[in-house]
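One structure is given below, encoded as structure tokens.
Here the complex is missing a single protein chain, while all its other protein chains stay put.
After this line comes chain A, so read on.
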Amino acid sequence: MLIVRAASRRYGDDPALERLDLEFQNGVYGLLAPNGAGKTTLLKMLAGLLPPSEGEILYDGEPLADLDEKYRMKLGYLPQRFGYYPGDTPLKYMQYLAAIKGMNRKEASERSELLLDAVALGEAKRRKMKTFSGGMIQRVGIAQALLNDPRVLILDEPTAGLDPKERGRFRSLLTQLGRDRIVILSTHVVSDVESAANEIILLKDGRVFAKDKPEGICLMLAGRVYETKIGDAEADAFRERYAILAERGEPDGWRMRFVSEAESALPQWQAVQPTLEDVFLYVYRDAEGRAPERMLFPREPAGSGKRGESV
């Protein structure tokens, strides 16, 4: 079990994370937060790369600092940005990383080949990595994290660069892996964790905002998410009044998905089941009530004849 106890992290005087309390058992944990919310800092702390400024992190009851290489032997880590020598082949790269993970030559070789096959890079294993696409590089990163068959697998934005098909397969892989180990992945792509994660952790302002099963997280907005159709004339006022989760332009107005704090809904509003993405957008909306900008297409100027689409 991995336990974060009252852990804080500061960079100089700037607090990045404040008094986090978390517990991780075998299973898949999705760490959801927009960029800059402290996901990477938390993952680095869990990987033992950053010591907490205060508090402690324990694995099986012992502080990571005391466990040192005993913990790292059980750790698989994919950083948000990881490097490689462009002239290296993935096989050579994996074998190098296997060696510093303490694996002997035979095991390193077998495991590297197996994992490169598993991430569909078996045929490219002797090609120089400088010829690889971003998705292929990311798959090498995922493979290297699994080299030592880790008990704790920490993946920072693992699906960046993967195409939809690879993302689907990656989610299946996560589900398998999470059966007998701790898998923690950070993302700002909700669909990455919606189906695969046993628990979701939402970070906000350097603190844990929520930690629950995906269904439990969705319950946060139960009975408050609606969809309705709004004409062009009322659209701006509606946007000002409600927390808009998504909107789609239609020939005669806008279809809005929004959160209402009011106790009673208007007849034209249709109550819908909240999704994880609804919660994400609602929790991380800005002070004016707008969802994170990147989640919405920009609105077209009035009269342009073309309207934006929802996510």
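Just so it is clear, a contact is a pair of C-beta atoms (placed from the backbone, for glycine too) under 8 Å apart; a residue touches a chain by one contact, two chains touch by 3 or more; residues count from 1.
Just so it is clear, contacts and distances are computed from a predicted model.
The UniProt record for the undisplayed chain lists the protein name "ABC transporter permease", from the options "Acyl carrier protein", "ATP synthase epsilon chain", "YeeE/YedE family protein" or "ABC transporter permease". Across A:39, A:72 or A:239, the residue that sits in touch with the chain not pictured is A:72. Only one of A:35, A:131 or A:172 touches the absent chain when the whole complex is considered: A:172.
Contact between chain A and the unshown chain involves residues 11, 44, 47-50, 68-69, 72-73, 75, 77, 79, 81-85, 87, 95-97, 99-105, 107, 114-115, 117-120, 139, 142, 144, 146, 148-149, 166, 169-170, 172-173, 176-177, 180-181.
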